[in-house]
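Heads up: the structure comes next, in structure tokens.
A single protein chain has been omitted; all remaining protein chains appear in their positions.
So, chain A:
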Amino acid sequence: MELKSLKAVTSAVALLALGAGLASAGEDDQLIINGETEMVTRTEAPAHMEYIDEIRSGWTFRSDETQALQMDDFDNPGMIFVDQGLDTWNEVDGSEGKSCASCHDGPESLAGLRAAMPKYNEAAGEVWTMEMYINDCRENRMGAEKWGWNSNPMVNTTALISLQSRGMPVDVKIDGPAQETWEKGKEIYYTRYGQLELSCANCHEDNYDNLIRADHLSQGQINGFPAYRLKNAKLNSIHNRFKGCIRDTRAETFKEGSAEFIALELYVASRGNGLSVEGPSVRN
């Protein structure tokens, strides 16, 4: 409790220093997509989080202009890549002569998948992310080459599948066989890395809503991934973003698809339990 009240004091000070409506414009806006899909962008934090009362989507931290881009699918540049993902979905590849559609029909058959990812895979005996399920399909069902974690077809396909779950609350399982991986992810979240000695928590838990130089820090939620970033004009995978963050601490980063990042993805996803799936979102 003491930590929580300290947090409230620091953010009040930050607000005074910033002046109203600078970086936090539109914080209380409601995200409604295409005038019909209402999204949960603020909700009570899941029980396992000790230092935060309310979790907030990254959308609430962005400027009015960036927020508006996500409120209409025609304006959302991420939708271009969803369209490309749909072309890939129907494209036959590999020795078995199959496409994604051969087994799964339309992508809407995978509604709800994003909300539960990553999850424990019984057969493999480990936690799998969506990328791993996709590559498993490609290798074992289609007889096709694996995609790179950050390759265009991979990110576009995850965007297409995420879109099917849009508006559903994130609900990843952290107990049972997934618990061990979750604990590992939590440890990584609170470990300081790099020459700057920063942990995820230093920015995204202790200082969200403050500015780090010109950047308005969010809570580092991943419910909006893959995210279209205005800075590089393309969709970005979760692990790619993790890598960027760790690089910014001047550390040697983990690799996309590494056991460390899979554990971290599970932990960070669980910190967003209750927020709506937003992918593909628009961020700066």
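Assorted remarks:
Rule of thumb we're sticking to: contacts are C-beta pairs under 8 Å (C-beta built on N, C-alpha and C of every residue); 3 or more make two chains touch, one makes a residue touch a chain; residues count from 1.
Note that in this section contacts and distances are computed from a predicted model.
Per the UniProt record, the absent chain's protein name among "Amino acid ABC transporter ATP-binding protein", "TRAP-type C4-dicarboxylate transport system, small permease component", "Sulfur-oxidizing protein SoxZ" or "3-oxoacyl-[acyl-carrier-protein] synthase 2" is "Sulfur-oxidizing protein SoxZ".
For the chain left out of this panel, the touching residue among A:T41, A:Q70 or A:Q84 is A:Q84. In the complete complex, the hidden chain is touched by one of A:D75, A:E91 or A:E139, namely A:D75. Touching the omitted chain from chain A are residues 74-75, 77, 80, 83-84, 233.
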